[in-house]
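First the structure, in the form of structure tokens, and then the observations on it.
With one protein chain held back, the other chains of the complex are shown just where they sit.
Right after this comes subunit A.
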Amino acid sequence: MLLGRYIPGNSPVHQLDPRTKLLGCFYYIGIVFLANNWITYALLFVLTLGLLPLARVRLGFFLRGLRAIMFLILFTVLLQLFFTTGGHVWWQWGWLTVTSKGVLNAVYILCRLVLIIFASTLLTLTTQPLGLADAVESILKPLKKIHVPVTELALMLSIALRFVPTLMDQTTKTMNAQRARGVDFGSGGPIKQLKSIVPLFIPLFVSAFSMADDLATAMEARGFRGGDGRTRYRALAYHRGDVVAAILLVAVTVVLIVLRTH
């Protein structure tokens, strides 16, 4: 599973400000819906695949990592294909129909999903989770005016992200320990499988509680008194690459709008 993972690197895409990448990714997903004909989709595909060498990710590796999501995409595409009505009817069997409009819709949905998944996978592949947390905090800052606890949310987000690998390690360790005591994970009927989860979950929750306790104590001991009045160590700054990315996105939008009505 590739979505949500980070691969360390030093490519031009890695070096972009995380805010640029996060906002850019959302914006890109927005403009994907502008595309409505072959030329516009072709343009978007060229652009997305062009980002891969720029981020120094091999296409084969990328595609293999996305295999897990392919089922979901296929399911959606098949639904579109068989249940869209209207247009020229090519094939019919009971309530399943394949129409010209259905085929077109299915292909468009396929393109959109692939583009969106490519873009968001590229985002997480090239951006450190903590960078994303910083970006979220920075982007949400205006919401402070309406009393949304942005700093607290960002703190929870960065702590959560920091502890994902730790908890994963803990899970593997506990699983192995219980396996060594004769638990068979993933075998037997549903009830037996559910039961085998108990020796895994209780130790995990207990260790999460004690980790939280230790962390809170350690934070207080180091003078943490809440988000107000803190300075930051990881300061975000826009560079030339971010301007280039922004200009590129605006240019793509303009071209898309022109080609779409063409």
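The rule is short, and it goes like this: a residue touches a chain if its C-beta (ideal position, glycine included) is under 8 Å from a C-beta of that chain, and two chains touch if they have at least 3 such contacts; residues count from 1.
The rule is simple: contacts and distances are computed from a predicted model.
Undergrad: Have a look at "Quinol:cytochrome C oxidoreductase", "Na+/H+ antiporter subunit G", "Energy-coupling factor transporter ATP-binding protein EcfA2" or "Light-independent protochlorophyllide reductase subunit B" and point out the UniProt protein name belonging to the hidden chain.
TA: UniProt lists the chain that is not shown as "Energy-coupling factor transporter ATP-binding protein EcfA2".
Undergrad: Among A:F61, A:F224 or A:Y238, which one touches the chain that has been omitted from the display?
TA: The missing chain is touched by A:F61.
Undergrad: Out of A:L153, A:L167, A:V183 or A:L236, which is the one that touches the chain we can't see?
TA: In the complete complex, the chain left out is touched by residue A:V183.
Undergrad: Could you tell which one of A:K173, A:H239 or A:R260 touches the chain left off the display?
TA: Going through A:K173, A:H239 or A:R260 one by one, A:K173 is the residue touching the chain not shown.
Undergrad: Could you pull out which residues of subunit A are in touch with the chain that's been left out?
TA: So the residues of subunit A touching the missing chain come out as 7, 61, 170, 173-174, 176-184, 187, 198-199, 202-203, 206-207.
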